[in-house]
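After the structure tokens below, expect a handful of questions from me.
Of the protein chains in this complex, all but one are displayed in their positions.
And now, chain A:
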Amino acid sequence: MGTARIGAAAASTLHSLCALGVAAAYFLAQRVCVLDLVAHPAQTLRLLLVIEAPITIGVYSWLRRDTHGCSVWKAIGRGLLALPVGAAINAFGAIVLGAPVGIKYWTVTAYWSLLMSLFTFVPAACAFGPSRMDWQRILSFSKLLDAVDYMISVPAYGAIIGAWIGAWPMPLDWERPWQEWPICVTYGAIAGYLTGMVASVVFIVALHRKVHAKGE
């Protein structure tokens, strides 16, 4: 069903919508509000969040798996609910991996984990809802079924891996301002997210080829 509904072109359009959201937010921050991620991490992250959240929730609610039993509004509601839950999970992961816990970091950690939740948790929550099997499939990253699975999981994993790699320069003694938490991690996450989007389109094209080959 999903495979039939979403082609590679549609997937790349939707992805570029999300990517455009990120890019627009970034340029808005730089040009209009004169905000810099290095100098004002909290404000920039907040701006990114405000612009990206409606786009992501909208796109993935439209892509919801259960089209008949669940209205778009319900999916959006699920997404809004999932945002803080996912943020809590992401914040747990970040803190366990060594993110600072001092009071002055609370706001940036909160914004960062909300943004990460938007990249990782919210799309799956919008599209799948409480469906156990879907979640399990995404987590195990093995038997991915259709284009939607790829569209959700590959960018999410990309964002996580990007953030993970982005944390490596933090302990180095280069004394650059961007080595502060969570600046380079955010850069890494966004880069990974964008790469994941491209990769997911490639996967979807490959998937279609396979389906076609099987069909013939």
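Definition applied: a residue touches a chain if its C-beta (ideal position, glycine included) is under 8 Å from a C-beta of that chain, and two chains touch if they have at least 3 such contacts; residues count from 1.
In this section, contacts and distances are computed from a predicted model.
Asker: Name the omitted chain as UniProt records it, choosing among "DNA polymerase delta small subunit", "GPI ethanolamine phosphate transferase 2 isoform X2", "Myotubularin-related protein 9" or "1-aminocyclopropane-1-carboxylate synthase".
Answerer: Spelling it out: the chain absent from the display is recorded in UniProt as "GPI ethanolamine phosphate transferase 2 isoform X2".
Asker: List the chain A residues touching the unshown chain?
Answerer: 93, 95-98, 101-102, 132-133, 135-136, 139-141, 164, 167, 170-174
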